[in-house]
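Just one protein chain is left out here, and the rest sit where they should.
Showing chain A:
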Amino acid sequence: MTISINPRLLRIAVSIVLATIVAGCASRPQWPESETLNTAPDGEQRLVLDDVPFYPQERYQCGPASLAMMLNSQGLNTNPEVLKELVYLPERHGSLKVELVAAARAHGLLVYPLDGSLKSLLDEVAAGNPVLVMQNLRFGWWPQWHFAVVMGFDAEERNLILHTDTRGHHEETVEVFMATWERAENWAAVMLPPDQLPATAEPLRFLVSANDLETTGRTLAAATAYQTAEKNWPDQPAAIMGQGNIAWEQGQPKLATDHYQRLTRKFPRVAAGWNNLAHSLAAQGCTTAAETAASCAAAINPERFDGAIPEIACTDNPDTCPVLQCPVPSDQTL
């Protein structure tokens, strides 16, 4: 008796086996170099953030539970029951990422999304910041979304330590974690008070997070975040501009002028700085200075600014007005 094998079926079977092997090779994750994680005390291989409390999730409620752990670890007094009202959608049996982010902002925290690398995630944990991660526990075509908090790691065992579902201090191998995390597009974020920089903070990304606070009406937190940015990255014009814009929004043109003047002094080629200065000066009743500032903006970027003078406010006693001078022209514009 001979067994006849359909050659076409055989070919398909072989290619499936090969594809599995190849995929397995490609997706084996690397643990980042230990020297990069030198923030861990005396090269310790295992690190656990003990100050992160644990709330076991109730049915489908990983969102409120994870958010509560994140907020509590920053000293905010709240619990999953309270947060459930904010972020849980009973119909969807879960929470949306944007809602968790919005709720953290509503508590005055700056939400800094990480760049999606395992190294950044571990660097943040090593610096003492728990990380909120999104995972897909099933497949791309049949997802089971999940939120958890990474609050430790064991470099020797190649494990991440998470507060997840009903398990506190759950150790997960890097292979399992990466597989589920990658299916959720490596989304991870730290939530910190705006006067603290995340360990992996990158200037523009941080400033965008600060701007998110500004646009969602968390003005004081945003102002603090901009100050933090200016202190740490003196080469970022947006950090000063943000402080000026907030002062302007709050109806303090004099304070706004101070910020914009600092901006134009340090970054004379940023046309937007001159433009905003013109507005705040006009609101103070400084005609000549406002005219000069508007003309500077137009000289640097004529396509964006037309040099028109903003409406001058009629004040009886204008504040002392500065004497301005446009920067020497160069062909580099901003």
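The definition used in the following text is that a residue touches a chain if its C-beta (ideal position, glycine included) is under 8 Å from a C-beta of that chain, and two chains touch if they have at least 3 such contacts; residues count from 1.
We take it that contacts and distances are computed from a predicted model.
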Subject >> Omitted chain (choose from "Trehalose transport system permease protein SugB", "Amino acid ABC transporter", "PA2779 family protein" or "NADH-quinone oxidoreductase subunit L") - UniProt protein name >> reply: "PA2779 family protein"
Original post:
Which one, A:Leu109, A:Val149 or A:Leu207, makes contact with the chain that was left out?
Top reply: A:Leu207
**OP:** Looking beyond the chains shown, say which of A:Leu132, A:Ala221, A:Ala272 or A:Leu324 touches the absent one.
**Re:** A:Ala272
Subject >> Residues of chain A (touch criterion as defined above) contacting the omitted chain >> reply: 26, 30, 115-116, 204, 207-208, 211, 214-215, 237-238, 241-242, 245, 248, 270, 272, 275-276, 279, 305-306, 308, 310, 334
